[in-house]
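For this depiction, one protein chain was excluded, whereas all remaining protein chains were kept in their positions.
== chain A ==
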Amino acid sequence: MNMRVHVDMELCQSHGQCVFAAPAVFSFDEDDNLVHQETAAESMREAVVRAAAACPVRAVHVGPPDEGDVSGGAAA
């Protein structure tokens, strides 16, 4: 099963910690905006959870794809 990855772009300050932790899922585009995959393979979970924990503004959330509320993933 894939997991869903959500970034609250209102919060994101382009710290890049998520990009450092999981470059396969998060990256910066040419204009230095954060882009990320909406879903990621289960095998990426550890890296994505690490990315969520590393984000200084707690903008990264992880959840299963069918879940409506994807908040709170950082601490789960």
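Some observations on this one:
Throughout what follows, a contact is a pair of C-beta atoms (placed from the backbone, for glycine too) under 8 Å apart; a residue touches a chain by one contact, two chains touch by 3 or more; residues count from 1.
By our rule, contacts and distances are computed from a predicted model.
When the listed names "Deferrochelatase/peroxidase EfeB", "NitT/TauT family transport system permease protein", "Amino acid ABC transporter ATP-binding protein, PAAT family" or "FAD-dependent oxidoreductase" are checked against UniProt, the chain not shown comes out as "FAD-dependent oxidoreductase".
Take chain A: the residues that touch the chain left off the picture are 13-17, 19-20, 23, 27-30, 32, 53-54, 56, 58, 72, 74-76.
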